[in-house]
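Excluded from the complex is one protein chain; the other protein chains are retained at their positions.
== chain A ==
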Amino acid sequence: MPQIAVLTKLTDLANPTRFLGLASRILPWMAGITAILFAIGLYLSFAGEGDYQQGMTVRIMYVHVPAAWLSMMCYSVMAASAIGTLVWRHPLADVSHKAAAPLGAAFTLIALATGSLWGKPMWGTWWVWDARLTSVFVLFLMYLGLIALNRAMDDPGKAARVSSVLILVGFVNIPIIKFSVEWWNTLHQPASVIRMGGSTIDSTFLWPLLMMAIAFTMLFFTLHIAAMRNEIWRRRVSAQRRMAARMAGQKTDNTVEKGA
């Protein structure tokens, strides 16, 4: 039964020790593949021609759009992990959303900064408070809030449950970001790649964009697995320090009893 075999494999990964073993095996490969994909993506980005209207500034799209997609994908991964924490109490679920939050904040910051740098020559302004830009800025603030919340609580279990609720409530912002350009009048252009009726971008620009999107996605998953491994190690260090403190306390008690 292949389904049972897949389920068994997934259940095996719920064990942090098995996850660490897998991470140490696949991380070098993932890092290598990410570097190769970025090399190809950057070559295609700079080898291509400029747009007839935007000129060479179309190249900003190859970093802006993948970063914007990842800012939403990262939050979706965190929402799935939050469900894993609240419903199944999966041992790696809270590790996953805690590790993903700084990555999501970084990709959202890239999207905001490059969007602003694209907006100035194309729109004539660095920033407008339209629905798309504002909802992405709110997403950035939510990432910062979740990072602060996780660091403010000493008990990782309690922090994970509180963060999970907040992540799931905040997930309402993801469809708002996606459809903001259709629901409201915005300076930001409507969707041109992921849309009903297919992409409206010429293949000259689509291929470098897709290659850079795959490279950024691989970078995210590589860093996410590495950050999850770090978080498991951090929790083990805390647990072992507590164990060391207990052992030291027991030794002191025994010495006092012998002295008395």
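What we mean here is this: a residue touches a chain if its C-beta (ideal position, glycine included) is under 8 Å from a C-beta of that chain, and two chains touch if they have at least 3 such contacts; residues count from 1.
Here is the rule we go by: contacts and distances are computed from a predicted model.
Novice: Given that one chain of this complex has been left out, which of "Branched-chain amino acid ABC transporter permease", "Quaternary amine transport ATP-binding protein", "Heme exporter protein D" or "Cbb3-type cytochrome c oxidase subunit I" is its protein name according to UniProt?
Specialist: Per the UniProt record, that chain is "Heme exporter protein D".
Novice: May I ask which residue of A:48, A:102 or A:156 touches the chain that does not appear here?
Specialist: Hidden-chain contact among the options goes to A:102.
Novice: Touching the hidden chain in the complete assembly: which of A:125, A:189, A:240 or A:254 does that?
Specialist: Answering carefully, the residue with contact to the hidden chain is A:240.
Novice: Per the definition of touch given earlier, which of A:133, A:146 or A:219 contacts the omitted chain?
Specialist: Within the whole complex, the residue contacting the unshown chain is A:219.
Novice: Which candidate, A:39, A:87 or A:113, sits in contact with the chain we can't see?
Specialist: For the chain that is not drawn, the touching residue is A:113.
Novice: Which parts of chain A are in contact with the chain that was left out?
Specialist: Residues 17, 55-57, 59-60, 63-64, 67, 102-103, 106, 109-110, 113-114, 117-118, 120-121, 219, 223, 226-227, 229-230, 233-234, 236-237, 239-241, 243-244, 247 of chain A touch the chain that is not shown.
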